[in-house]
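Missing here is one protein chain; the remaining ones are kept as they sit in the complex.
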Amino acid sequence: MTDDVKTSIAARAARELRPGEVVNLGIGIPNLIPGLLGGGTTVFLHTENGLLGVGPRPGEGELDPDLIDAAKQPVTALPGAAYFDSAQSFAMIRGGHIDVAVLGALQVSIAGDIANWAVPGKDVLGVGGAMDLVVGARRVIVTMTATSSTGESKVVPECTYPLTALAAADVVVTELSVFRLRDRALVLTELLGDATVDQVRAATGAPFEIDLEDRRAA
Amino acid sequence: MTDDVKTSIAARAARELRPGEVVNLGIGIPNLIPGLLGGGTTVFLHTENGLLGVGPRPGEGELDPDLIDAAKQPVTALPGAAYFDSAQSFAMIRGGHIDVAVLGALQVSIAGDIANWAVPGKDVLGVGGAMDLVVGARRVIVTMTATSSTGESKVVPECTYPLTALAAADVVVTELSVFRLRDRALVLTELLGDATVDQVRAATGAPFEIDLEDRRAA
Amino acid sequence: MATANGPIEPEEAVSLIRSGDTVMVGGFGLVGAPLTLIDALVEHSDADELTIVSNNIGEPGRGLGKLLRQGRIKRGISSFFTSNPEAVAAVNAGEIQATLVPQGTFAEAIRAAGAGIAGFLTPVGAGTLLAEGKEEHVVDGVPHVLERPIYADVALVNAARADELGNLWYRRTARNFNPLMATAARVTIAEVGEIVSTGELEPESIHTPHLYVDELVLSR
Partner (left out) sequence: MATANGPIEPEEAVSLIRSGDTVMVGGFGLVGAPLTLIDALVEHSDADELTIVSNNIGEPGRGLGKLLRQGRIKRGISSFFTSNPEAVAAVNAGEIQATLVPQGTFAEAIRAAGAGIAGFLTPVGAGTLLAEGKEEHVVDGVPHVLERPIYADVALVNAARADELGNLWYRRTARNFNPLMATAARVTIAEVGEIVSTGELEPESIHTPHLYVDELVLSR
């Protein structure tokens, strides 16, 4: 996956965010979003290790060993930021106080089931806050390439990887398209770049409905 | 009940407290304890509306409308005091972090059951923190007169008033004696003032064991 | 859900409360109670058939006691109705329904609602009148009660200080139930003593982060 592809996915996901929303960004593609928000769009970034009001990466001399995000990377805090403990942070998440979670996934099913924390038979030792976020956030936006590095579709009839949560995704953004979950059905709502419906169909290992009401992305 | 009787009960209860303990005091007799502690005995007073480190009643000019105890009376806060919300305050209580609760009761059974919040058939509309305190505090000291204003024994075979909690009392201090609950049995351990075992027996509507190991109070 | 447009008037704030709503009201007695909002609710709203979640139903003719006198409370959920004899009388006369909850369970159930916890096991109340009709679970030989969250449509809370984003700081024992209630309602309205510039509150000392606060109102 090239940086261009990642950036294009992140840029489209960024356009799902509305001013004033509280947003939690997963590692990878979602973390590109802050740099891609339009000037007028101010969102409040929440990181589950206990900070609302995450600012940009620190410049030289700004590094604070007590100030990291959930990816354990150094961050800054904006004016009006608040710190809290992990129980309070996950109370915010589980209690529905985070407007949007943007996160990567290994698979998303046509019912909106998400698998994003483990590969079967190995690596089932790190879940972090993934399950809490996809269950608790009011809207869950999945950002991922349409297919895996081995060419397999990540949109599937049913997840074969260990589940993160059932029926949790609201929006799926890939480099080709935007899908939305409506009434528990997967609907293609937008083609991105030069992608065609046939290309999306070829890259998607599961049936979907089509309702191209959204304008084609610039 | 005369003030002298109240004071003598409170004074004996005060001697149950050890330096450094965290203590929650109910209204009535327990509230006399702070004035009766020996100079060497420093305890930390917790009030369930959200303060650890309750100080004396405020003098003139010290009154702060934001600073009350659970009886809704004005208090002060000592250096090192901490404020917290009600969920945290009751987490302390229920979680076993309060060493001692001293409270009044309408009845205590020989199994240590306590009834202290309601009279049958009326007044079952205010429980406050009573149930949390008797369940959660590590030691529960009941302070009460041996008999009610109508002459009925408050130590009973079984509570007939609505229960606050089962098997919750550890010590019962009246004007006549000290009882301790040992292996779920009620044991008379100390006679107070000039009281005799016969007097205690006459005032107590239930059987009890006798083990007068404690020294007679001065 | 920051409060982008500055404080609103109490009259506008209480227009968010509709008949039949469940309304949480902060405070322990009158300390930490949002008295400006309560007065606005009494004077500038017709909402009735309200369920009030508050540790007390005010005092006679004060705080929520005013709303009680107007007959607009259908049900109270409290740990201590007794602090207002008129509330006790109203319950005994069948004019309002009363749900009495031990104070720690009351606090925890409100926290649970805000924290996405659908139920919790507490030993408090087990074997008593207040456990009647509730599921009992024995854990390690000790009877526990399964308690459910207490949600609200609107929470009216009181804080000494807010910043422009809606972060809140409470003073002394005026904190009590306010931070919990701020998390447990669809709409949270905070009455505050003052609004300081964003950045003036110490980030480690903010008791209620702004994502819980929908509207700010200045105390009168």
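Just so it is clear, A, B and C label the chains in written order, and each chain counts residues from 1 on its own.
Methods note: a residue touches a chain if its C-beta (ideal position, glycine included) is under 8 Å from a C-beta of that chain, and two chains touch if they have at least 3 such contacts.
Treat the numbers as computed from the prediction; the structure is a model and nothing was measured.
Undergrad: Write out, one label after another, the shown chains that touch the chain missing from the document.
TA: Those shown chains that the absent chain touches are A, B, C.
Undergrad: Among B:R57, B:K72, B:H97 or B:R139, which residue is in contact with the omitted chain in the full complex?
TA: Only one of B:R57, B:K72, B:H97 or B:R139 touches the chain omitted from view, namely B:H97.
Undergrad: One chain is left out of this view; which of B:L25, B:A77 or B:L166 touches it in the full complex?
TA: B:A77
Undergrad: Please identify which residue in C:G76, C:P102 or C:P123 touches the non-displayed chain.
TA: Final answer for the missing-chain contact: C:P123.
Undergrad: Just name the one of A:L37, A:L67, A:V187 or A:A206 that touches the chain not displayed here.
TA: In the complete complex, the chain left out is touched by residue A:L67.
Undergrad: From the list C:F28, C:F80, C:F106 or C:W169, which touches the chain that is not on show?
TA: C:W169
Undergrad: For the chain that got dropped from the picture, name the residues of chain B it touches.
TA: 19-20, 22, 44, 46, 52-53, 77, 79-84, 90-99, 136
Undergrad: In the full complex, which residues of chain C touch the absent chain?
TA: Here the touching residues of chain C are 108, 112, 115-123, 137, 139-140, 142, 144, 169-172, 175, 202-205, 207.
Undergrad: If the hidden chain were put back, which residues of chain A would touch it?
TA: 47-51, 64-70, 72, 77, 83-87, 89-91, 93-94, 118, 123-132, 135-136, 162-166
One rule holds for everything that comes next: only the chains that are shown with their structure count from here on.
Undergrad: Identify the chains adjacent to both chain A and chain C in the sense defined at the top.
TA: Looking at chain C and chain A together, no chain touches each of them.
Undergrad: Whose C-alpha centre lies nearest the centre of all protein C-alpha atoms?
TA: Centroid comparison flags C as closest.
Undergrad: Let me have the rounded angstrom distance from the C-alpha centre of chain A over to the C-alpha centre of chain C, please.
TA: 34
Undergrad: Just give me the whole-number Å value for how far the CA centre of chain B lies from that of chain C.
TA: One centre to the other, that is 29 Å.
Undergrad: Centre to centre, by mean C-alpha position, how many angstrom separate chain A and chain B?
TA: The computed centroid separation for chain A versus chain B comes out at 55 Å.
Undergrad: Two-or-more-chain contact residues of chain C, please, as numbers and ranges.
TA: Only 111 qualify.
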